[in-house]
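Structure, as structure tokens:
With one protein chain held back, the other chains of the complex are shown just where they sit.
== chain A ==
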Amino acid sequence: MRRYLPSQKWRDLGIMAVFLLLMWIPAAEFEAFEWLHSFTRAHETWELDEVILLVLLLPLPLAWYAVRRAREATRLSQRALESERDLSHVRKIDSLGTLAGGLAHELNNQLQPLVGLSELLEAETPQEDPRRRKVELIYAGSLKARESVDRVLRFARREAAGFVVHDTSEAMRSMVELMRLSCPTTVQMTVSLADDLPPLGMAWADVESIAMNLFSNAVAAMDGSPGQLDIRLHPPSGPNPNGHAAVLTVSDTGPGISEAQQQRIFDPYFTTKPLGAGTGLGLWQVQTLLHAAGGRIEVQSELGRGTEMQVWLPAAGAGQSAQHVAEVR
């Protein structure tokens, strides 16, 4: 955050002095004080003392209002700072994962001759050969190294979050079960998942993150009132020039999003939720993940009727260019 420097303070005081001078010169020039005097004499019945008292007291509520606004601004900036810190932590972990993954890939390649050839050599060396034990130790050491690299890779891949998707509908089905469990009873949830979709060119953990974000936004939009939530996974209908594999549609019967808000919902830190309830990073993250993988998101919303989010998920295979591979190596 920028600090308020002493030099800025003197500059601001200087600006205030110039303002005062600029206001005083026309006031003196147009004999404002004469006018004020004659005005007050002409309206003696106005209880001027009380008016002056009112004017003198005005700074007090103004000061109270200014303090309130300043506190709110501080809270907001603290919140933004925290979100930024969270985000930078996520990025740090993410880049650590990328680094570990890259290193593990290199090590796995370098271990290949060791693991493969020491095993071969061990098989080719007779038991009674005095060199046999040496070969056995090399082989055992290389296997241990392989295990260590595997552990690093598991961290990098966050294996628990799951990886890629060959049966999208099946993977989505188990996620939908999770959603059902966390769906409020006031909301009626319908699900339709098409089978036989082509494999996705995107890590499953990212697809999950996108789907969960849209689901929780839809639930939050209905805000405890009765409503309908539809989740559909279907092949793209109509023209599909980018060869997307599937479309995930999440629609709700919430209050909808105004056109002005639709312009901003993908901006980082933009949220319609009350202070502290939302980070304003959910849809930004959704869009970022989709852009990186070659997908896209579309929003259709009407005030008073609800919102429909359509996520176009990228296909695996042809879209996985050598350039992308180079990036993840």
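By our rule, a contact is a pair of C-beta atoms (placed from the backbone, for glycine too) under 8 Å apart; a residue touches a chain by one contact, two chains touch by 3 or more; residues count from 1.
Note that in this section contacts and distances are computed from a predicted model.
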item	value
Name of the absent chain as recorded in UniProt (options "Transcriptional regulatory protein AfsQ1", "Acetolactate synthase", "Sugar ABC transporter permease" or "Acyl carrier protein")	"Transcriptional regulatory protein AfsQ1"
Option touching the unshown chain, where A:Gln78, A:Gln110 or A:Asn242 are the choices	A:Gln110
Where the unshown chain meets chain A, residue by residue	97-98, 100-102, 104-106, 108-117, 119-120, 123-124, 142, 146, 153, 156-157, 163-166, 199, 201, 203, 205, 316-318, 320, 322, 325-326, 328-329
